[in-house]
Every structure is written in C-alpha cells, then in structure tokens.
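What follows is one structure encoded as structure tokens, with my remarks underneath.
For this depiction, one protein chain was excluded, whereas all remaining protein chains were kept in their positions.
Letters are used for the chains, namely A and B, taken in the order the chains are written, and counting of residues starts over at 1 for each.
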Amino acid sequence: MPHTLTISQLTDKLAQGELTSREATQACLDRIAAVDGQLNAFLSHDLEDALAQADAADAARAAGEIKALLGVPIAMKDVIAVNGHPLNCASKILGDFNSPYDATVTQKLREAGAVIFGRVNMDEFAMGSSTENSAFGPARNPWDTGRIPGGSSGGSAVAVVADECIASIGSDTGGSIRQPAALCGCVGLKPTYGRVSRYGLVAFASSLDQIGPLTKDVRDAAIMLGVIAGEDKRDSTNVPEPVPDYTAALTGDIKGLKIGLPKEYQIDGLDPEVKAATDAAVAELEKQGAEVKEISLPHTEYAIATYYIIATAEASANLARFEGVRYGARVDGASPEAMNRATRGAGFGEEVKRRIILGTYVLSSGYYDAYYLRAQKARTLIRQDFLNAFEQVDLIASPTTPTPAFKIGEKSGDPLQMYLSDIFTISCNLAGLCGISVPCGFSKEGLPLGLQLLGKPFGEPDLLRAAHAYEQATDWHTKRPQLV
Amino acid sequence: MREDLQHAVKLARIELTPEEEARLGSQLGDILKYIDKLNELDVKDVEPTAHAVPLTNVLREDQPGKSLSHEAAMRNAPQTANGLFIVPKIVE
Partner (left out) sequence: MEYEAVIGLETHVQLRTRTKMWCGCVNEYGAEANTNVCPVCLGLPGVLPVPNAEALRKTVLTGMLLNCNVPSYAKWDRKNYFYPDNPKNYQLTQLDFPSTIEGFVEFEFGDGTERVRINRAHLEEDVGKSTHFADHSGVDFNRAGVPLLEIVTEPDLTGADMAYEYLNALKAILEYGDVSDCDMEKGQVRCDVNISVRPIGQTELGEKIEIKNMNSFSGVRRAATYEIERQIGVLREGGTLIQETRRWDDAVGVTESMRTKEDAHDYRYFPDPDLMPHTPSEEWLAEIRASVMELPLARKQRLIADYHLPASDAEVFVGDAALGDYFEVAAKGAKNPKAVANWVMNNLQAKLTETGGSVADLNFEASAIGELVGLVEGGQISSKIAQDVFVEMFESGKSPTTIVEEKGLSQVSDSGELEAFCNEAIEANPGPAEDFRNGKEAALNFLKGQVMKASRGKANPQMAGELLKKILGS
C-alpha cells in the first residue's frame, strides 16, 4: 500500500522501480477520498496538479535525476505560501487569496523533487492547540474522531497518521508541531529558531515561529530537516549555520548521553497514564546507556504567561495587514476605518480576535512596561534556566502533553484552560531550542501518547539520535488507526 | 467589556457584536488576571530578550531583484481601478 510507506521506504521503492510516483500519489489521493470525509484534514487539494507533479518526478527519475524527495507526496499546512495555490491560514478573512509566490521552504521542497500537494487544516492563523479554531471545521483525531487531533498543525498530524500523505510540513510557535504529533501518534520536529527560513510562513509570533516536519518516523524527520534547513537571504532571522547530514546522526548509539528530567514538570494535571508512558520511555533510554538525572527549570510556572504576552503582542502587529485593502474577503464600509472594522470583525474567528485584542492591550500606552517589557525579561530568565540546564545535560525529556487528546468541544469554552495545556511545549520556543515528539505508547482508551525531547540550539543531531534510538526499540510508530 | 479592553478593541479595528464583547471581555479579564502572575518575578536587573537569535548587521546589497508583474500584484485585490487598489474615500 504505497500511501502507508515512509519517505525512506518510498524513495527506496521508487529507486528500485517497484513503484512510480504517480502510483504513490494516486494512492494518497484515493486514501483522502476514502477517509478525509470523517477526518477533515484537507482543506483543499488539486488532483490534476498533484498527478502532474508526480508524472514530472517520474520523468526526472527516468532521466537519471536523484533528489532527496523526488516524487514523494508532501502535504502543506495552510500557512505556507505555495505559488499559484490558495493560502487561507484556515481563516475566512483571506477569502480566495491565491499566493503569487513560493515560500523558501516550498522552493526547497520543489528543488528536492517533492510532490507538493494539498492544504491541510489548522487552527486559524496557528492560534490554538486543537484545530477547533479552524474556520472550516475541526480536523478529527484518527484514533477517535470525536476527539481533537491537537493543534495548531492538527491537519498535518492527521494526514500523516491516516496515511493521506507520506509526510507533512507544519509550523510550531508554542508546540504546534509537537503537540498534534503526540496526540495523533506520529513524529513532530520543531527545529531551532533560525534553522529553517520563515520567508513565506504567514507570521503568528515572529520571534517564536518555526517551520518543521511531521512524519511517520524519526528517519523521515531527519531527511525532511536536511531538505528544508539552511541559509536564506530573504529572512534576517535565519542563522547561516551549515546543514549537517542529519541522517548520519542516526547511529543508534546513545551511550553517555545525558538526559535531564525537569522536576517542575511533575504537575498536578499530569495524567497518570501519560506519566507512566513517559517514565517507561525514559527507562528505555537509560537501558540503552543514557544517563538520566533530575534538573530544575525554576521559571517554568511563568512560561505560559510570558508566551501569551509576547506571542499575542507580535501577532497583533503581524495580523494588522488583514484588513481588506490589498487582498482578502473585504466587507465594505463608509470609510477605510469602517471597512477595516467590518472586514476584521467578520473575517477573524474568536480565538484570533481574543489574541489580537490581548496583544494590542499589552503593547498599549501605559501598559507596555508592565506587560510586554516584563515578559521580555521573564523570557530571558526562562532562557537562562535552559542554558544552565544544558551545562549539565545534553537533552531534556518530558511528556509532550499533560493528557491524551480530549473530546472536541471539551475545552473550547475556556481559553485559559486550553492555554495551560501547553505547559511542556511552550518554553522551547521562548528559549530558542529544538524539540521533537515521538510516539511512546497508548492510553487505555487507545489514544496516542508522546515523549518530548528538547535539545540545545542547533543540537538537532543529538536530538534525532536519541529519538531514533528510542523509537527503534519500540513499535509505537508503526501503529495505525482503523479507519475505513 | 471594561474600558481599557474596549480601547484595545478600537485600536485593533475589530468590530464585535454585543455578545462577543461580553464573552471576550470576561475571558480576557480572566486571562489578564492570570498573566499578572509575572509580577511575582524580580526582573529589576534583567535584560529583555528582544530577538530570538544573537545576530547583528544582517543586510543585503542594493541590487534589484524580481518584482511581481502588475497582474500578479493586483490578482487578489478586492477592488481595483486604473491600476490602483481602491478603498473607501480617505478623509484627512
């Protein structure tokens, strides 16, 4: 079944001539037709365009071309510019916006020969942890379609786990790749800030956003990272650090690797099954030779407040451009101001409105020092916690989420409750680290559980090495939900 | 909705229905109370983190690059005339 393959399995078969890209792509398209009605992972996909790309990849391969992702179907979170494709960020406000340019990551995927198809569902403008904030209905967890898949890259995780694509590109601002990966049972990697160009990623929080892959296994994540990482002169925050061969890091040997367990992460709301699964995963790492010790991240309790001030402040400015002048679904008004108000009132969903108002508030005259400036200082303290920890350990391990996937609608009436569930993922973005979630078990109800590993800035090789070593000792990552 | 939040709504140019206003007002009130937590911190001698990476002097050469064709530039515009983006009349 071509659509169930991983990137490395598919590229092998393509190279051997056992499969064509057209067959693989067609298999994904058929799968979408069969299951997406109940999952709502895809907001749109262009069959003809996808098959045309697949055919082109087959022709290129026949002509002798060798590229890392040649002919591999990859789905894109609806937040990344693909030239000639719609771009909505799962919002009504963008209307029928069609992107006239490619994001850098899109270009890199093209250069690697990928079949770039489909826009997958997300929380509107990447604001959310459940994909319930999509203007086009939530995506559904393939293990239990009455539950959330996580967010904001919910559609990406669903599409990967349901074998609707071979891999997906998502974005992570406070956990938006790692958390849905954990709740759906796939791998989700957030690279170090500055590792991957943000040019063409619709900005939510400029100092926190990063693009990253959601994949079926760690090797695939390493392959994807190798393709999308690297220098880009169109992004001033991009760090011109050389890109190593990330697959070469997957040696399987983690002897001597030091792993820290933050004592502040033993919170009250931690589900006992999640705790048990994470403990077992850490035990496995120890069995393979890693040294495990307790560390302290003393400012953990301030991370969520810090995040929701900085991220919303930046977002309030980043989303000011959506007002109906140059693009989007305009609602008319007697003056430009009236037009802006009406367009934004009608076009933005409630979570987006909430965050824009909050962000505007914390920057406004009289409040800047008390909120924004203070949060920037708290961020320094949080960052310092991690720098101190990484003097003693190479990686930090924790559950990715405090609980398995909750039911759709369960938390959507209480935004603050939703924010608090980001506790384990959020600091990684504030501190500029890299992080990964790998499947580490299932709850009694059959819901996936995720193990999170955090690494130093540009420490992806160690991160992938440990994640891979753990993964290969288990078979969580091979499990798939029963769908059709 | 309390006045200071109303002011933010106005600055953000978002029209709210009365029930949205009520709901958001209450939720934002809770959220603001929560983030007041940061006041517990002593940040007197702490430098703010304004940038995620410690880069400086990232510049580009003054060389022309690709512009969009006029058609591509206007393609998504809600209203155009004479090659311009049309908006309701701006009164100074």
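By our rule, contacts are C-beta pairs under 8 Å (C-beta built on N, C-alpha and C of every residue); 3 or more make two chains touch, one makes a residue touch a chain.
Quick caveat: nothing in here was measured; it's all calculated off a predicted structure.
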item	value
Of A:K263, A:K287 or A:R321, the one touching the omitted chain in the full complex	A:R321
Residue touching the undisplayed chain, where the options are A:S207, A:T306 or A:S443	A:S207
Omitted-chain contact residue, chosen from A:S236, A:Q384 or A:T403	A:S236
Touching the absent chain when the full complex is considered, from A:Q107, A:T306 or A:S364	A:S364
Footprint left on subunit A by the chain that the document does not show	80-81, 87, 89, 94, 97, 99-101, 103, 198-203, 205-207, 233-237, 313-314, 316-317, 320-323, 325-327, 336-337, 340, 360, 363-365, 368, 372
Subunit B residues touching the omitted chain (full complex)	7, 10-11, 13, 50-53, 55-68, 70, 73-74, 81-92
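To be clear about the criterion, only the chains that are shown with their structure count from here on.
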item	value
Whole-Å gap separating subunit A and subunit B, where each centre is the average of the chain's CA atoms	23
Subunit B residues touching subunit A - in the complex, by the definition given at the top	4-5, 7-9, 11-17, 20, 23-24, 27-28, 30-32, 34-35, 37-41, 43, 46-53, 55, 58, 60, 68, 72-73, 75-79, 85, 87-91
Residues of subunit A that touch subunit B when the two form their complex	95-98, 100-101, 193-194, 207-208, 233, 236-237, 239, 299, 301-302, 304-306, 308-309, 316, 320, 323-330, 332-342, 344-346, 348, 350, 353-354, 356-358, 360-361, 364, 367, 370-371, 373-381, 383, 415-416, 419, 432
